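With one protein chain withheld, the remaining protein chains of the complex are depicted in position.
A, B and C are the chain letters, set down in written order, and residue numbers restart from 1 in every chain.
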């Protein structure tokens, strides 16, 4: 769905104000967490699981197949139920690295905080999502699920879920029509009415708004993970059209720090190495933007012996870059001398043709920001330049004088396309989603209005605490006296909501 | 005033709810910026300026002296007007490192944003403050000033200010009575009525509340810098007693990052070296608390080859510590093995006698947090322990079996007592204060209510931008197209108010 | 040839003392530099070039084919001359990253320091080697070449060399018999007698010793790169059997630092990520051995937020580890708690079954040292343990209670098997080889005896200086006065021979 930019005409009438959103669609995939296997599949089968998927050459559309699992249940639509065993193993491996969800399951043996919940979900369908879904089920919820991306479904995992009794409607390589068909199948079932929405990108929410607005009467809330989806919700809220409470999971502290700072600190190295085998030591690198993503990239490259320059528009981030030991420059000052250019701005046309013309031979150009517009790739599609695909995700763009620029992932997100995201990071997101569902589902009448909320600090802290055992980390407890002195509850929250 | 803990009885009647505050007074000095010379004077004259002050053995109280500067003006009260030349040189040196204030002065040649302002101030009186005061004056303000601390005044600087025509009431070594007398002299002048307050600790505000509540009718606002003072203002606001707008300078982003993260990163090393000459390489250190201060301490010590353990109560900070590469432990787990214990919690009784008993011989114990209660020093004042002062600010506490603990600054703030704060950091604070005064003084009627405000993001960014030239840093400007894409004004603000 | 451990019987008679060497054969491949493409081919075709090779399904042995290039020359034996164009492009790409050799070629336009040299070589045959060979040719030498490893030949590159007129005898997937046949074809040519040897592993030298000992009369010297080959030469020298001077390229400073410290600093991260996608932040890692390899691994992992423990046998390296900020432990102290175990010792049985039994579930075990005996993998081949291959180069070894250990590359070298070596590093080695050949070939009679020599410091410095332009680095020159003061020649050598 990365290249997909429209929606059917009828919808557009009512949602004119969202049109700009649809044009920015690729954004939505940007910062979002993708599992190991997804990026593998999109990087031409480095790993093992994905290739298994790839080898499936069955051309029949799942919609045309008879679907039935070993217990005779057929309320799902997937590629091939026979892959269930393989998918189950992938899920089991993921479980080992998602201790927080497993801990929630354990707690749920006593209480079922989601008893009665009917969750309709639309996310990437991966082993990690499966662990989330099975956790929601253990907590008492019924789930129906579709994919939020036409390429990202792990067919084996979908098979395992279907075999396990989940109503999953998703396969790798859906058409746009398939995409909406799957969503509709989730929502539109006689005698079943969802009361919670878990969305990633806002398409599911969108669909219900358009097709089944009455459903919102029974829906207790929406949990939304993506930048784009959250943006849409705020727009709805501003326009007074949001009719249920929504939880913005994207901006929780834990998720932000992990997805951006810590995750990019690792994936920038991984992405560059896998694509170019470049040696980092002594390389001159310019990083555009010193937000969390830029900070992560800069820290990693400096640590590996690169000489890093930073560009910024915001004086506060600029001052941080200075104090952290980076020369703050304009791109034009260093563009001729650098070996690597990395964009982390969220902005557009940061690296334009003029700069590309001035780069030196062999310069590597890539994007770690949240859209694919940071590098003006279109400007390179001119007759005098030759493109040469030298590896998957790696193009040499060749100037008439023989100068070559090494462009990665055609300017799309490097860490999405060329590296992997550890399950541990996905675990944080999934746990936050589960807690957000619990919070909204159990909140007393009136606590949440028809507005967009951040996860309460206390639950953010709870997510963090569930991940500490992985590091064998031991938290200190306040004494009564200390709690009183600080004016805090011993169990938190420990920080104000605005804390970062 | 560090050891001073009471206020006169009459005041207490009306301010019963602030009593707890007065007991916490040392806190107020905690995170506040102190200049090089102050800490020098308290570390037995390493530098030059302070010793000059010390050698002054004139015992007459300034209040009993005739005060007159070379132009015949006598509206001030200081130690010795003859020290003015020396003080002037100190001010000139400080000017070199406070480029932002000098830039404001230059801009003020055209407009005088503080024309008509009558500022009454109560802060540390140092060369850096003098640069601020002379800047306010250049911007059009009239100023009257007292010291917020009975020990911190640089007499030479006060002399230079008096010689320059400022009404300054302050000297090093005031009595408590002197302290309030000086404040009163600032405020209580026939035919002069302040319309702005610049406070550091809340004592000046307090005094006006008690003695001259009617003055608030003409006062446009309060700018407050300290944690304690801000806390008091929030209490007043909550109680509905705040009668003018107040600006909380303490919590501005730039100040927080500089005073805490970056400043502590440097001062922890400096404070430890100057007092103990300890070698950092290979030392095992436990840092209690992983907020900004703890992060700074940990980063510095890790960089110098120490092995650092962290304790935390907040799971989010705990998870950050893990990802940053520190073992998260309870103090009891490592207390027997560590060479250095550093508290950065803001909490009390973090290092109690039980832990001190278990430390190994030679263990260094110090406090970088914001109060002097983090280490339970009182518990060490027992008959079986011997105290030996081995250097200024360094005590050996000796157990009956000969074990020695090296206690720094008697548990008070290490960086306040034993290291220095670069003028550059003070420059950020002073610039923020000046801009806050300008903002409040010029705000259209009604923009600010009787509440406590943070500095608008845009002014925070302006402070940062004024400090970039020091680093020869070049900011990138948004193109029109980019600004539109991002939905931002080209001149900022670039980040939401909650950005950290 | 990694699994190949014998040589034909007749040879063994005379070379009894080398038998132990043959049993250690895999060692030879250990620290030696391998190009991108080689490791790719051994990691199941991640990259592009290798897969091209793989897809060639021509089963005829090259020895049975008619070999002829476009000019009619047939003095070579390779897989497929038609791949020459593709290979030429690979060579051209490599040339861009081997500036030092290109600089040597330029200098050779004036003088031909290898005019008259007849070099017989036995090394990996890769694009980088091709750049070396074509440089030797430009310097005046005639070359005949065989592969030192039965798997590592890039067939396309061999084709390009053959097409360019080089007598190359090598293909990917030689049998042992092929291997010696190729070497023999290099050496044994009517009317052509080599006068220089360039060897990597000692097999070529070995063969001449056995078959054509008289050749040594005309041979001016041997240049040997590998640990194993150098070890053999020292044994020959000790036994008084070395009959020509030999240059030990392996122990040159530049090579050591690059191949070990700097290269491992990058490849440990790359190798771990590509195989396991592990997140480094917060991981507990034990690194066995703190030589250059261990130092590189520790520095990288610490920089990425891992908590690193070190084991050592040598107190000096141990003290360095302490000062660098690592806890020095015995393996038994931390084996239960660590997430990753990395061996860098050069020793055997460092990680034995007893330790493997005590590791926690999910622990990753890998080897960065110079032999495949550091981890006692054989001890894991017992009936109660289940092996599961989860990816190429990644095995799960499963204990009866379900515990899984993640074993990488079956205990063989991680960076050889699972990551790549930048061309820049190979450039340093290749340049050193070229200079060693020039030195030995041009040395005045008697300068070098029948012994093993290190490259003169000055040439080591020259290799380094040829690589500085890559970093746009500008060397300072001594003034005459300074050179005199230091007692140095202005052109070096600047350091004593023992300098590291």
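FYI, contacts are C-beta pairs under 8 Å (C-beta built on N, C-alpha and C of every residue); 3 or more make two chains touch, one makes a residue touch a chain.
Here the structure is a predicted model, which means the values were calculated and not measured.
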| item | value |
| --- | --- |
| Displayed partners of the chain not shown (whole complex) | A, B, C |
| Residue, one of C:233, C:253, C:278 or C:416, that touches the chain absent here | C:253 |
| Selected from A:282, A:296, A:456 or A:493 as touching the chain missing from the view | A:282 |
| Touch criterion as defined above, residue of C:175, C:361 or C:479 at the omitted chain | C:479 |
| Options A:302, A:391, A:404 or A:457, residue touching the unrepresented chain | A:302 |
| Contacting the left-out chain in the complete assembly, out of B:149, B:420 or B:433 | B:420 |
| For chain C, the residues touching the chain missing from this view | 253-254, 257-258, 262, 311-323, 327-331, 333, 346-350, 460-462, 464-465, 467-468, 471, 473-479, 481-482, 485-486, 492, 494-495, 498-500 |
| Where the unshown chain meets chain B, residue by residue | 36, 46-48, 96, 262, 265-266, 269-270, 273-274, 277-282, 284, 300, 303-305, 337, 361-362, 390-392, 419-420, 422-425, 470-472 |
| Hidden partner chain, residues of chain A it touches | 281-282, 302, 304-307, 322-327 |
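Quick note on the criterion: only the chains that are shown with their structure count from here on.
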| item | value |
| --- | --- |
| Interface residue identity across copies chain B, chain C - same or different by half | same |
| Separation of chain A from chain C, taking each centre as the mean of its C-alpha atoms, in whole Å | 41 |
| Whole-Å gap between the CA centroids of chain B and chain C | 59 |
| Chain C residues counted as touching two or more neighbouring chains | 281-282, 304-305 |
